[in-house]
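Okay, handing you the structure first.
Just one protein chain is left out here, and the rest sit where they should.
Chain IDs A, B and C follow the sequence of writing; residue 1 opens each chain.
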Amino acid sequence: MNKLFRAKIIKNEQLTKDIYLLCVESPDEIQSKPGQFCLLKLNQRLDPLLSRPFSIFDHVSGEIKFLYRVKGKGTRILSTFKKDDYITLSGPFGRWYPFPQGDFIVIAGGIGLASVYYLMKRFPKRAYLFYGVREEREILFYDELREITKEMYISTEMECPYTYKGIVTELVKEKCKNLSLPIYACGPMVMLKELKKVVKESQVCYVATEERMACGVGACLGCVIETKEGFKRVCTDGPVFDIRELLL
Amino acid sequence: MNKLFRAKIIKNEQLTKDIYLLCVESPDEIQSKPGQFCLLKLNQRLDPLLSRPFSIFDHVSGEIKFLYRVKGKGTRILSTFKKDDYITLSGPFGRWYPFPQGDFIVIAGGIGLASVYYLMKRFPKRAYLFYGVREEREILFYDELREITKEMYISTEMECPYTYKGIVTELVKEKCKNLSLPIYACGPMVMLKELKKVVKESQVCYVATEERMACGVGACLGCVIETKEGFKRVCTDGPVFDIRELLL
Amino acid sequence: MIPSLEVKIGNLTFKNPVLTASGTFGYGLEYSQFVDLNLLGGVVVKGLSLRPKQGNPPPRIYETACGMINSIGLQNIGFEAFKNEKLPFLRKYKTNIIVNFFGENLDEYIEIAYLLDSLEDVHALEMNVSCPNKTTEWRKMGLEPELLRKAVKEVRAVTKKTLIVKLSPQVTDIALMAKICEDEGADAVSLINTIPAMVIDIKTRKSMLGTPTGGLSGPAIKPIALRAVWETVQAVKIPVIGIGGIVSAEDALQFLIVGAKAIQIGTANFINPRATVEIIEGIKQFLIEENIKDINELIGSFIQ
Partner (left out) sequence: MIPSLEVKIGNLTFKNPVLTASGTFGYGLEYSQFVDLNLLGGVVVKGLSLRPKQGNPPPRIYETACGMINSIGLQNIGFEAFKNEKLPFLRKYKTNIIVNFFGENLDEYIEIAYLLDSLEDVHALEMNVSCPNKTTEWRKMGLEPELLRKAVKEVRAVTKKTLIVKLSPQVTDIALMAKICEDEGADAVSLINTIPAMVIDIKTRKSMLGTPTGGLSGPAIKPIALRAVWETVQAVKIPVIGIGGIVSAEDALQFLIVGAKAIQIGTANFINPRATVEIIEGIKQFLIEENIKDINELIGSFIQ
């Protein structure tokens, strides 16, 4: 059941230069699944006008968490919210990641971690995580990730002694010769494009996509992406799609 | 010299249900005179768009004070500013009250006090103040006003044991048979209209007027009021006018 | 005493003057999780054409100052799918169902109007004459008086249902366009549709949308819409339905006071999915406070 509700902010913590973790109280009746998102209303004023979509990073009893990067004016305003402020949000919306039967591969590009963390936590010790960031200090939740994954590989674009240097899809290709496990991925468009090249036709590969949104409920047709069967809505037909469906 | 500047907020104190006192640091080069006003910018966003005009309530070295009533969305936003926040303002603008030579009468209706306090403080113990409010608890700065005025009379619209019951212009008529001292007045339009009836042609009477503003510098012609010589700009030809000039 | 919010348009009765605007409320069902559709005066569904339509390439929306610009390009599921997949669900609600429709050319307009006329559960038709992409001559019908006259006349001839013509704001004299609709037998006009607009990315030098231009909606355009409605109300006797930037009961009341018989809520649904019902509640409150027993007393009470 998705809902429109006002939630009290438990914390809105700055983790890196531009990444924040927002934790809000959530009513008990809110149920969510990994891969779903909420729309967060930024203010009661008319500018900015539209709510912004954010993946559910984690959802434990009575608390929903969002991990977000400050990109523009909406997220900048979001970063000014304080503990005990109230925020209006709606959701959870969208198709979740089909549940993995056994072990699975997760590929997270940067802030894309926000979409897959909850999945790995829900199915602990079963994910082979490939996590790509630009530089070492952008690696988030290292300890928690070690805890919930089966194996974890990190790539950085900048040189770093402990990580693979390069883009994450290269790392996947290298470390994961046997690509028969299902893949769950979220990251920037360039990563998804690379991934599409890597993935075989027979491979199960779910990716979370992004598009600007207005309604979030499938009504406005504003958030479509191109698929083999024509335009589909990220908010309701997605955000999780089988990569083979997408024309990236 | 008027300026555009960013000022640090010293305090923004709630005095009554809807009246606040905002104190900001002011650069040394800012010089002001009683009756002048500043434009306060409410945010860096585009809604609300325009800055709002507020009289200089008081100006002591390094500190400008504004007394304001929350009326609509702009003043509501203003009331959320906190100590140490920064606010952008410009000014001082407008014609000030011509300085009184000897004793003088001041008539303040409600928040109109914001415009005349500074005048009385600048010329201490010379003002006969007539101060009208709706009810007792709206009386502001009682002790300070006792201190800086020569005599003080308060009227309230609601019954109150210590005050005159009625509107302030009635009180003026009653207490001040000899109306030869110059009058300085600020208050709602109804008060100014009443005052115009009370005042004789020979009487010197300066009133501070209000009109919605955009530029504050006389450029947009948005803030005009009707005078005997046609439309005049509140921001630069006023806000202080000789009441005999005005067609109220 | 509970004031009456009932208004009439053509021979249709609306329990209140608050409808949804086409394209912003899907087929109603999308919002039924947030809003009890039974409470609405009416639901205007997404613009329908004979055949399904793909619409424009993404990105399709961009936020602007107090508004948004869209280039959906009238994507829709087409008449058959609407009839078979949406209408059976929508009909269950006690609200007026209004189908917004359009065609690539006049024949298509006539054909879909004719087909819709036969659907018992459709209460009214809203003819969208303001298509953003002017690919064919007929697509200019919202901008050229004589094209509009012919189009309304021919559509009118094939349907007995309440016919509302939805006007484009991109004309010098919108009241004149409304008058033409009235002359040709339309039961009402609704206005305004989005205003052609543009936003570009200074880095890429390209449009922020998949098309160069789109349509502007939201609070930004409200003062323009209100003026257009007022001008129109003075020129025609048929009801005028006000649309454009309404986000609050206060906004809605402004339109009613200048003379709109009803209003439609568009972009506001995105900002607050419960906007429609909150606006109905706000209008009711206002009538109680102002001691107005019947909303029709308020409508057109503007003092010049």
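In this text, a residue touches a chain if its C-beta (ideal position, glycine included) is under 8 Å from a C-beta of that chain, and two chains touch if they have at least 3 such contacts.
Quick caveat, the model's predicted, so the values are computed rather than measured.
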Chains in view that touch the one left out, judged over the entire complex: A, B, C
Touch with the omitted chain, as defined above, among C:A81, C:L106, C:L119 or C:L143: C:L143
Among C:V129, C:A220 or C:I279, residue touching the chain not depicted: C:A220
Positions on chain B contacted by the hidden chain, ascending: 1-2, 4, 41, 46-51, 90, 211-226, 230-231, 236
For chain A, the residues touching the chain missing from this view: 46-47
Interface with the unshown chain - residue positions in chain C: 64-67, 69, 143-144, 170-172, 195-200, 202, 204-207, 212-213, 216, 218-224, 226-227, 230, 245, 250, 253-254, 257-258, 286, 301-304
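Assume only the chains that are shown with their structure count from here on.
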Touching chain B and also chain C, the following chains: A
Central chain (by mean CA position): C
Chain B and chain C: spacing of chain centres that average the CA atoms, whole Å: 47
Computed distance of Cα centres, chain B from chain A, in Å: 54
Chain A-chain C separation of Cα centroids, rounded to whole Å: 36
Residues of chain A touching at least two other chains: 46-48
Contacts with two or more other chains, residues of chain C listed in rising order: 65-66
